[in-house]
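Heads up, one of the protein chains got dropped from this complex, but the rest are sitting where they should.
Let's look at subunit A:
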Amino acid sequence: MNYLVGAFKPPCNIFISFTDGRSRKQVPLKKENGKTVMVALFQSQENIVGEVVIEPIHGKKVEHNGVKIELLGQIELYFDRGNFYDFTSLVRELDVPGELYERKTYPFEFSTVEMPYESYNGVNVRLRYILKVTISRNYVSNIVEYEDFVVRNYTPPPSINNSIKMEVGIEDCLHIEFEYSKSKYHLKDVIIGKIYFLLVRIKLKNMELEIRRRESTGSGPNTYVETETLAKFELMDGAPVRGESIPIRLFLSPYELTPTYRNINNKFSVKYYLNLVLVDEEDRRYFKQQEITMYRNLEAS
């Protein structure tokens, strides 16, 4: 529960809770202040049902022009601070204008809410869902209370999931053929594959597989691209000889990955790449990057 604590003591406390709050799955969410809190998890098309409790302090009277609750889906671009794009906005009026003397409970329900995008907390962009309770007042500022929740959408395993297979090389220097068993992985998946050395004329020192996330925000000339390396996984130690085949087995579960997001509300995209890096004895790096698609499948739990 979040309280608005400030110099102006609000005349009342507002509590927002979900009906199935106890049984609903909670997931961690990083707030602006850096703290991680546990919040409720929803997916698209779910009914969001709960109640709002307004509790005036010490029997104070709260005059208002009405009480409403909004469900907002917002995209916040950091380079464009303060500018929120609401891609979803649903309102329920909870009370007509009047006065509150005592604790009052308002049930609310948003049925089969369309929440196409997942909550996302990136480098330059944030997509979040909130419930916003507003007590509108004359002359004084409205009393507002937010409740964050997280949306995750599950996709069924893709019907077509080809392997990634490619032969690359530098002429007369290095020729390899690599293969990743799939091009689409779910978040707890394992990347299986192998690298086959067709020709090795340089002295390699090691080889690693990187998982990179590319977040691009904005559009046109105002596109910002941020790339992070989320995983560095050493595949090979030492110099292979021709004909050697090196296995790949990379478990994705330890890494904080999200599904691939393509052009979310024309605001941003998040893509994932596998970057195969070969390092030679003079620390020169040879690499080949391949995009993989991440998806979230229904977790067994």
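Just so we're on the same page, a residue touches a chain if its C-beta (ideal position, glycine included) is under 8 Å from a C-beta of that chain, and two chains touch if they have at least 3 such contacts; residues count from 1.
FYI, contacts and distances are computed from a predicted model.
> Going by UniProt, what is the name of the one chain that was not included in the view, given "Translation initiation factor eIF2B subunit gamma", "AP-4 complex subunit epsilon", "Protein YIPF" or "Vacuolar protein sorting-associated protein 35"?
Options "Translation initiation factor eIF2B subunit gamma", "AP-4 complex subunit epsilon", "Protein YIPF" or "Vacuolar protein sorting-associated protein 35" narrow down to "Vacuolar protein sorting-associated protein 35" for the missing chain.
> In the full complex, which of A:G59, A:P156, A:P221 or A:G238 touches the chain missing from this view?
Missing-chain contact among the listed residues: A:G238.
> At which residues does subunit A meet the chain that is not included here?
206, 231-241, 244-247, 249, 251, 253-254
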